[in-house]
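A protein chain is absent from this complex, but the other protein chains hold their places.
As written, the chain order gives the labels A and B, with residue 1 at the start of each chain.
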Amino acid sequence: MVTILANGFVPESLAECLELKAKRSLTPYAGGTDLMIEEDRGGQYLFLHKIPELKRIREDDDNLYFGAACTFTELLESALAPAILKAALSRIAAPAIRNTGTIGGNIGNGSAKADSALIFFVTDSALKLSGSKGERLVPIQDFYLGRKKLDLQPDELISEVRMPKKWLSKYDYQKIGARKSLAISRLSFAGLFAEENGAITHCAVAFGAVSDVIIRRKDLDSLLIGKTIPDAKAAKSAYIKAYEEAIVPIRGRVSAEYRKETCLNLLKDFLNKMGI
Amino acid sequence: MADSMTFILNGKETVYSGSATARLLDVLRNEYNLTGVKCGCKEGECGACSVILDGRLVNSCMTAMGRVAGSGVVTIEGYRETERFKALDKAYASVSAVQCGFCIPGMVLASECILSKNAHPTEEEIREGISGNLCRCTGYNAIVKAIGIAAKEGDGLW
Partner (left out) sequence: MKEISKSVRKKDHASKMSGGAKYVADWSADGALYGRLVRSPYARARVLDIHLPEMPEGCFAVDRRDVSGENRVHIVMDDTPVYAGETVEYIGDPVLMVVGHDEKETARLAKAVKVDYEELPAILNIRDYETVFFDYNYGKGDAQKAFAEADKVYEEEFQTGYQEQAYLETQGMIAQYRDGKMTVHGSMQCPYYVHGAIAKALGFTPDKVRVMQDTTGGGFGGKEAYPSILACQTAVAAYKAGGKPVRVIYDRREDMEFTSKRHPSLCTYKVAVKDGKVIAMDIDILFNSGGFTTLSAVVLQRGIIAASGVYNIPNLNVRGRAVKTNTVPTGAYRGFGAPQTFFAVETVMNHIAKDLGVEPLEFKKNHMAKQGDATSTSGKYHFPVPLPDMIEEVEKASGYYAKREEYRKPQTGRYRRGIGISLWFHGAGFTGSGERDFIKAVVKLHKFADGKVEVLVSQTDIGQGIKTTLSKIVANELNVPLDKVFCENPDTDHVPDSGPTVASRSLMTVGELLRRAAIKLRGQWVDGEEQMVEEHFKEPDFIIPFYIEKFRGDAYPTYAWAVAAVELKVDTLTGVHEVVGAWGSFDVGTSIDLNIVVGQMEGGFLQGLGYSSMEQMDTDAKGRIRNNSYSDYIIPTSVDVPNLQVIMHEEEYPDGPYGAKGAGELPLVGVPAAYISAMEQALNGVNLYHAPFSTEDTMKALREVL
């Protein structure tokens, strides 16, 4: 049943929710932690906290599924959430924000500073977008079209994140904030790595809070995949050089130079840690 | 035609028929006169407006009223009636952890959320638990100590 309020709707199922979204111009309200910062907030909200479909955390053989309205705290408390995701979530803001902020909201806000989105990039997660005409699954990298520009239709909602289970075990996560808590990322790095019988089977890195969109370059990472460790060592400088060109930082409270230098330092450190 | 919504405010069923987009902080302060809920920034950055929503600490400035529909909200005005508050009150007083006092209502509710999750937290867990509640006066040591004392002295309450 939908509770209809002045300036807001509280649906209790995904079907109700999508029906409302299709008919009206409503701002989805997930955790509210980005939305509520604005002083002059007009319009009407579509509250997502009572929709069971958006709160589910489940798995199958190949994938983990996180409902978009799961809060950071709910995921931190879930046995299914992988360590790399928890590493990032545990450093978001502070407890009160983690208790309300959701992954769907974090992604949907469209910022390259979104700490959970960085993990979804590096893990090659896909987003389930639900709309009045059905669902579609979009790789997160394709979902971000530019700064605050998303591949999302007016009738659609981010309903779930699908994260492949493979390659999650060996990871690196680094966040640079202005302090240890309550910090917005000034730079963040995530990497995944796997090797089998001396050959690199997987390598993925992503850089957050550097450009308009989180940087994830599979084409560059493929320079290392399939190589033996000695071969990878030989290719290391070319790999780093490729990222040096690929990373074009924007300037904010910290300079573009700082961002670039630190990104490359963290990339090199990641390779060191992985034995390259 | 809008429905009104109900929520449990400090243990009492409460009917609200105002805007769903209004800040919980403003509604608590202006409509229910719960001025123990402090406004420090309206941006989720200071924790002075912390309340407990369905058992979890949240910033009331970052919470729209629609989110509260059907939920339970506890502010310092409700919490101060509990035995747990008395234990915290005694502990905070014993180390003079209250200076200007503006962060304190939020800090007390953060203390409750630390202890209700873990009755015997380490110092690190205490620090983490109040890490979203800025205090400019104390340097935090006394507050951290107070929560530790409350955990010990109030053993069994949490």
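The rule is short, and it goes like this: a residue touches a chain if its C-beta (ideal position, glycine included) is under 8 Å from a C-beta of that chain, and two chains touch if they have at least 3 such contacts.
What you are looking at is a predicted structure, and each value in this text was computed from that prediction instead of being measured.
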item	value
Identified contact with the non-displayed chain, of B:Cys41, B:Ala119 or B:Leu157	B:Cys41
Selected from B:Thr21, B:Ser60 or B:Thr75 as touching the chain missing from the view	B:Thr75
Touching the absent chain when the full complex is considered, from A:Ala83, A:Ala178, A:Ala234 or A:Ile250	A:Ala178
Chain B residues that touch the omitted chain in the full complex	29-30, 33, 35-43, 45-46, 48, 75-77, 80, 89, 92-93, 95-105, 108, 123-124, 127-128, 130-144
Residues in chain A touching the chain absent from view	94, 174, 176, 178-184, 186-187, 253-255, 258, 261-262, 265-266, 269
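Note that only the chains that are shown with their structure count from here on.
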item	value
Centre-of-Cα separation between chain B and chain A, whole angstrom	29
Of all residues in chain B, those that touch chain A in their complex	1-5, 17-21, 23, 42-45, 47, 50, 53, 56-59, 61-67, 69-70, 110, 113, 128-129, 131-134
Sites on chain A touched by chain B in the complex	3-10, 29, 31-33, 35-37, 39, 41, 43-45, 47, 49-50, 73, 93-97, 99-100, 180-182
